[in-house]
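First, the structure itself, so that you have it in front of you.
For this view, one protein chain was removed and the others were kept in their places.
Note that the chains are named A, B and C in the order they appear, and that numbering of residues resets to 1 at the start of each chain.
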Amino acid sequence: MTDPKTLTPLDLDTPDKTFLDANELVINMGPQHPATHGVLRVILRLDGEKVLGLECVIGYLHRGVEKIAENRTYTMFNPYVDRMDYVAAVSNGLGYCEAVEKLLSVEAPPRAQYIRVILTELNRIASHQLWLGTHALDIGAITPLFYTFRDREEILKIFEKYCGARLTTHAFRIGGLQYEAYEGFEQDVKNFVSFVKPKIDEYEELLTTNRIWLERTRGVGVISGKDCIALGVTGPVLRASGVKWDVRKALPYANYGNFDFEIPTGQNGDTYDRYLVRMVEMRQSLRIIEQAVAGIPEGPIMAKVPKVMKPPVGEVYHSIEAPKGELGYFIVSDGSTQPYRVRVRPPSFVNLQALDLMCRGQLVADVIAVIGTLDIVLGEVDR
Amino acid sequence: MVENLQRMYGSGVNALTHLGQNYMEVDRTLIPEILQVLRDEEQFDYCVDVTAVHYPKREKQFDVLWILYSFARNERMRVKTQIADGETLPSSVPLWATCNWLEREVYDMFGIKFDGHPDMKRILLPDGWKGFPLRKDYGILQQDHEWVQINLGIESGQ
Amino acid sequence: MHEFVQYILSYLDSNQTPGAAGNIFWAVVYVLLVFAGLSVAVICMNWLERKILAHMQVRLGPMRVGPHGLLQPIADALKLLLKEDIIPDGADKIVFWVAPFIVVLAAFTVFVVVPFGPTHAITDMNIGILFMLGVSSLAVLGIVTAGWASNSHYPLIGALRSSAQMVSYEVAMGLAVVSAVMMTSLSVDGGTLSMIGIVEAQKEQGVWFLFKFFPLGLIAFGIFAIAMVAETNRAPFDLPEAESELTAGFHTEYSGFRWSLFFLAEYSAMIAVSSIAVTLWVGGWMRPFPNLLNGPTCDLAFSLIPGLTFVFLAGMCFFNTVRMPKHPLFRIQTIGLAGFGVVLGLIGLVMFVPAVRIRIDDIFWFSAKVAGFMYLYIWYRGTFPRYRFDQLMKVGWKVLLPIGFALLIATAVVGMRTELWAQVQEVLHR
Partner (left out) sequence: MNPVTANPPVATPFFFYGLAAIMLIGGILVITRKNAVHSAMALITTLLAQAALYLMLYAPFVAGVQIILYAGGIMVLFLFVIMLISIERNMKERQFNRQWLVGIVAAAGLGGLLIAVYTTTTKGAVLFPEGNVSYVESQNTQAIAGLLFDRMTGMYMFAFEIASLLLLVAIIGAVVMAKKRI
């Protein structure tokens, strides 16, 4: 395994020589490319079809979220975080709300915590479903995409019934929730759990033992646990490399300490293991949802928070386990109504850094598979 | 751990806790050694984030922070230092490979250079952009009009 | 004039293909018929593929243009014809212009020898199967030149992949074909490369070559079935046009009419290789069990199947007409679907007429078998992920090729077993 520190940046500016002289070819993939999941641009240096190295060019979707935060109040900034990782908007909101709550030294009431957990875990499933569909599509299997989107629809329906939005939900408020769970919310969630369990089996039936799927994913984009830690890679990618670490277990937040679930890990750190880890994670999320729905307490849903929020001077770093990895918020307060500085630690951005290491020596087709398996959302990479 | 560090480095290290989160304020000159010790001896093997905060009214305008995590101790630690505008910091890429992009982003947003970084250039903004957006003196509507006009062929991006 | 009519009518009594009979008029008629039928088949395939794939993927597919999207292919064709035809600035104009025609020509020319029935082929060549393999291998020239002429990296890589892939799989394909051709040499007439001859050999030996020397025929068929998917660049071997990697492979820079030529060529090539498979292993135009169930009742029963199929399809149309939403907006669609059902029903009724029945029987069975293969193509596409290039090569060279060689030898040994045994006995006695 290559030591990530010894990777030197590529000289991509010199004009490529002809094939017969050097066998090298610089190819530009993206920003408009069907398999880069948005506006990621990857410059590949190839030897035939073998990747010698690559460089990511990002920032096409940069909207200056951190700058915006400094010019909005704490409450006003809340909807903006949904626009970062837009396929897991609920997780973003949870992280932000909890970070500000920590700054304010308040805690959301238990009922709110439970509903938050249910929605966040539903969102994790939705995010993984979207990942599975697009990842399989990248590798050439077109059918799983439609299956996963069909089932993700049910989650989005629950979101829509709960807060009126499907994608950028703005579901949580600082201090708890604005909306009480609607009539039949628990039943809907229970129905969903029993609905989606056989569906996950269905995805696995299509892919897990499929010969071509195995050949395309086994031993592809291998990254060791050590490299993962050095590169700051978190989430399912880290776990697939054999490091049993999950923010939900390591530094529990939002009531996760009360639930019984397991952290799946892989051994080889290849694309197939990452696939398996995410599949198990979906099932574990269902387990958490089942427990949460069964134990959902009565009570208030909003803690006592001042209308005009002026957190005391200080700074706080709070992170949660988003579907992609560790999503952290570092917030500095100067005692005014607006945050002095909000730093988002985006899992996609940091994970994307591993692409170069994971792709060296692989083939062009594997680059696609590895981009897919990293599960990046460009909205979060570029912010 | 903190006593240990303080014994070694004296008054340059100041350990504090806020809202249950540990952080230490470190003198600029001690940064490379402290980070090295934290990684090698105190097992902070995972660099979560590198970022900066701008305080234009201070003499040393920038706070630069390293958020570290130790898998072995299950503990987070923030290391914080103050530097003036134009001052550089040693790059921590040799310590944590993840700092590569994170330091580039700090440079991109604040204009803080890191010595010894393998590829110190802008990451999110285009290469020719002027100004560092997350500095407090950079207005929210401000942009590099010249760049926009040359590269996008439009009068203004707004 | 009278002579000309006589010339035309004289063919009707013969039991040969127009090519063999040397009748140019009927040959031209057959050429036009085959190519028109092929175009219609490609259009139908377009609709069927979208519909079947859609239903496999829990969606409806085209529903807007015509009832159940029946007119969608026509709308597509119109769109493609009216689209702007872009030739990139840096492209090699002449080669860029010629490339799609090479592909289409190669894909269409092979149908000259495809036997839809004992007399329903344009001509019967002595080297029929060789001709088919040879001409279909010319298609790769068009693909390579298209990729090169586009003067762009993605098409170039697509073309390189394509040529390497097609050249490699042709080898395995050829070996499988040879083993089937060997089986024909056990007939009384001796071996033959002629497409009609191969089907007739199966008839004479009383077995589809699929089941001959079980499982040798089955293995040969398996090799061919894999190689033919690779030859036509279809999923899971669709690397030359892998959209997630190379956007659209060798035809990335093509648009409008020229792109539609590639599309046409791809589908007719699929039909062509399916025809080879049907001819070589599945008994060509013959109905199931022509030797076992051959009483007059059975003949009658089997010859009614084409008509019944169409009547069944018409029934499905009427069933769906009844199920159509009773809303004024759907009136035209309902009428259209009913009309389509009536047309299908009429075709079915015409097929019951004895004179038609006898002539259409073989064409029906051939088409039905080919349609089965086309369904497999769609099924593969819905099920499998895409192979990686090195894995594809590994399958071609390290799996199919050795099996093909072993198969060839095994078939030869089994086919010659009596002679071999006699030789052995002779040696032992000596």
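To be clear about the criterion, a contact is a pair of C-beta atoms (placed from the backbone, for glycine too) under 8 Å apart; a residue touches a chain by one contact, two chains touch by 3 or more.
Since the structure is predicted, the reported quantities are computational estimates derived from the model, not experimental observations.
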| item | value |
| --- | --- |
| Full-complex contact with the absent chain, from C:L53, C:A77 or C:L160 | C:L160 |
| Hidden-chain contact residue, picked from the options C:A75, C:V95 or C:L408 | C:V95 |
| Which residue of C:T17, C:Q57 or C:T145 touches the chain not shown here | C:T145 |
| Residue touching the undisplayed chain, where the options are C:A41, C:L70, C:V135 or C:V178 | C:V135 |
| Which of C:I87, C:I127, C:M324 or C:L349 contacts the chain that the document leaves out | C:I127 |
| Positions on chain C contacted by the hidden chain, ascending | 22, 92, 94-95, 98, 125-127, 130-131, 133-135, 137-138, 140-141, 144-145, 147-149, 156, 159-160, 163-164, 166-167, 170, 190, 193 |
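In this text, only the chains that are shown with their structure count from here on.
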| item | value |
| --- | --- |
| Chain whose Cα centroid lies nearest the overall Cα centroid | A |
| Rounded Å distance between chain A and chain B, as computed from the means of their C-alpha atoms | 24 |
| Distance from chain C to chain A - Cα centre to Cα centre, in angstrom | 46 |
| Parts of chain A lying in touch with chain B, wherever the complex brings them together | 4-5, 7-9, 58-59, 62, 64, 66-68, 70-71, 102-103, 105, 227, 229-233, 243, 245, 250-251, 314-317, 319, 326, 328, 330, 332, 340-341, 343, 345, 349-350, 353, 382-383 |
| Of all residues in chain A, those that touch chain C in their complex | 25, 27-28, 33-35, 49, 136-143, 145-147, 150, 206-207, 210, 212-213, 215-216, 363-366, 368 |
| Chain C - residues contacting chain A, complex | 53, 56-59, 153, 157, 235-236, 238-239, 242-245, 247, 381-391 |
